[in-house]
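All protein chains but one are shown in place.
Letters A, B and C mark the chains as written, and numbering starts fresh at 1 in each.
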């Protein structure tokens, strides 16, 4: 597949057009997906969308802190993870809620994290999912190491990692992709090109015409995928995973998409982009497209949509309530996880702080 | 020129063959050089070679400390700088003695540096030449900044910077080249692919087939040049400089060459490479090739060669003697250059240290 | 005299210097068009154009590296690092080049660069958005490290920083970016680097703080006064070079030293101050110096943050302990 989509020739993998019709050129690449799988994938995208929308409103209500959303990028987040196996590793940045949930994460833990609790960094049952990574692109090196470990142990899992268009400018982009290519680590590097790094537009981020072509620097395949096309995302990820499992090393996928929301709830996109631009992308919403495809196939209808959104909304509200009822972070938890066993000085600091709390109480 | 040498097609710019004959395919690219310029260039290469050879023997005699040499890479070092103007900026790593001398540096200061004196970091008259840079590839970002400054001021100078094959794996490679490409800075990025990064062979350094192709990641031209061919180096650098001066931005040149000596005088290449390999490159020595070309043109002969080497040897021996007669680093010099004016604590440390020296003296 | 908050005072200093000197460029991630995520540089691109004030690719190492390249050609870059927690990718440039260039080139090449970055906790932020690691930078030879605590100082210190021919790391206490206003002269003025200020005279104890912790300190000191302890409060203002004399003079008077900072306690700024006082004025110490600091842990996420951040009460608690010693 990668040979057929040379980014230097401006090729992009697309299967659905914007109205959800299978493109002629896309038919060939249509991934095999059962009806259940299609429904499952679509439901997962809606779940992420609803969770994001609710989270934004919780944030506005002052119930959680600043957070980024995945809105507009659900096809990439969900499609990639759905194309992989549970024993594959996911190394996220911070804008892949759809993938996190698909990987086994919970809305509750997501909300707990953005309510300021470390307990939300990880998820029940400990899926192979690293905590979100704040320093841009640093996480791609972790995926390289996980891939290295897989090769060392002779496994056939893969690692998938996500970063943004802005992330390609960091040093770790070079170091991480190079490592994976040298040791032929089974890593899928997913660059979610959502056209912005906070306020900086894609064109000002780098001189290269596409991001996928950066793969040339590492001697690995690189491909542009319509990141708003769930089926294209699944097809590309499957191909990349096969490539990795076959011992052929890493792949770079540029998911061409759009950050429909603000960078985070603290951001004001009106400063740096036009309403017209935003509106032009509304029609490309990955959910609209997939829904049309599903409706056409009689797998989906408005009633189901409404029911699903209601169900998901209730799940979120319930999760939010649970998070609000969580106990505050115990003092001990600030100290006990820094090392396997608490060094004496840390123990002293904790005891002194507890003594202070008691003193304060007694004043 | 860059269009004609696509690294993805394995193309390399060569003008001379290994016996110093102009290649048919090379004729077209032959740089205009007067006889004087040719002699001047060749002399500069020999000067660097002799200085390196002497330095190694001084090191063996315990007269200077560990140092790297430029042996085998003189065409790249000298040819690049000779192709540029005095008001262009040179940002070196540590293996470009030929270029440093061509830029106006002195053998004496070079030897002073490797005798352990900071005074050797800079050169008389302060040419536009930054001190050598030890942290691999860090310097390419400085060249990007200098290029930025040139653009800002509307000048038509260029900046040239050097790094190794190993250097392409560092994060700063990505960050520096990207910056220069985004702001169209007139920077010539010269990657001296001398096949080794200390003990690590080129093939194990990165998955990409060539280093020049990494330019694709930045949307800048990249070209492989026979780095042992002085004329090719001059031609390529001139083209790159023109590109930069015309406001078209940076270029990446991969100089395909060989580190004929050890990594530094502390290194033992026999651990990681074969005698046969080393010998196979002897015939490709850039000096042999250029000399043959010059002899053929009647610009050079053995007498001149002998006289030149003697002259250069004497220059080096004289420089070494001068360095050995240098005053030791004054105590003040350790403190006075850290800040524009000495902070009180540093002043205190200096006074205390002087008091200690007096105490020690008096004991 | 207009009343300005910290953000306005910094913006004003930047505007004055940008207007005055064409060799000054200002850049950083999102620092141009939108004026930075905290809007500290708001309006500057509009005033000075995209050549002078610009957004950069997302790459901190080259932010400093390119800044150095500009500086050696005679420009005076002002670089913004979006949060101090994102300085680490640029650490190599900072430690091995920016801070060393003058010394290693024997003064031939200099780096008159100002690096601004918001630091510190208390704003309920994400991971790595609340760091306070000034001690690390203070330990790097060749850097000056400055932390203002109020609008007036911020403007004067920043102008001094920009005019310094040495690289200055200017750490901005984001917690108090918009907390309060002060009268700030419209014209340029300088607050010298390396000079602490005694913001309150007192007899019983010397409390040294800086940055956002000065607000905490002030509250504590007020309360302490009510409870009968007369605290002398010193705003350190510069982490390196430290103003030894102001601290020493004060401790010689009060006989007691307490240091307050957000950063982790061990190997923190407080330790150096205590050591200086030991070396020069130990005989004046009437009780063991006290440190009120962050813990030797990472900054907790918001739900635990209030435990981590020093409070006026923690200062009062430490004062009480100190008094207990005297008895």
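We take it that a contact is a pair of C-beta atoms (placed from the backbone, for glycine too) under 8 Å apart; a residue touches a chain by one contact, two chains touch by 3 or more.
Keep in mind that this is a model prediction, so the values were computed, not measured.
Q: Decide which residue listed in B:104, B:135 or B:155 touches the omitted chain of the complex.
A: Of these options, the touching residue for the absent chain is B:135.
Q: Write down which of A:52, A:96 or A:172 is the residue touching the left-out chain.
A: Only one listed residue reaches the unshown chain, and that is A:172.
Q: Which of B:29, B:42, B:113 or B:230 sits in contact with the chain that's absent?
A: Touches the omitted chain: B:113.
Q: Need a quick check: the contact residues on subunit C for the chain that isn't drawn.
A: Considering the whole complex, subunit C reaches the absent chain at 61, 85, 88-89, 91-92, 94-96, 99-100, 103-104, 127-128, 133, 135-136, 138-142, 240, 242, 263-264, 266-272, 274-275, 278-280, 282, 285, 287-291, 295-298.
Q: Spell out the interface residues on subunit A facing the chain that's missing from view.
A: Residues touching the hidden chain, for subunit A, are 89, 91, 118-119, 121-122, 126, 130-131, 133-135, 138, 140-150, 152, 159, 171-172, 174-176, 178-179, 182, 333, 337-340, 343-346.
Q: On subunit B, where is the contact patch with the chain that was removed from view?
A: 65-66, 113, 115-118, 134-136, 138, 166-167, 169-172, 197-200, 204-206, 266-268, 271-272, 328-329, 331, 333-335, 338, 343, 345-346, 349-350, 353, 356, 359-360
In this text, only the chains that are shown with their structure count from here on.
Q: Compared with subunit C, which chain's mean CA position is the farthest off?
A: B
Q: Please report how many Å separate the Cα centroid of subunit A from that of subunit C, as a whole number.
A: Once rounded, the distance between the two centres reads 36 Å.
Q: Which integer distance in Å separates the CA centroid of subunit B from that of subunit C?
A: So the centre of subunit B lies 40 Å away from the centre of subunit C.
Q: Roughly how far is subunit A from subunit B, going centre to centre by Cα mean, in whole Å?
A: Between these chains, centre-to-centre, one finds 44 Å.
Q: What parts of subunit C, by residue number, touch at least two of the other chains?
A: 56-57, 59, 61, 89
Q: Can you list the residues of subunit A that touch 2 or more other chains?
A: Residues 169-172, 204-206 of subunit A touch two or more partner chains.
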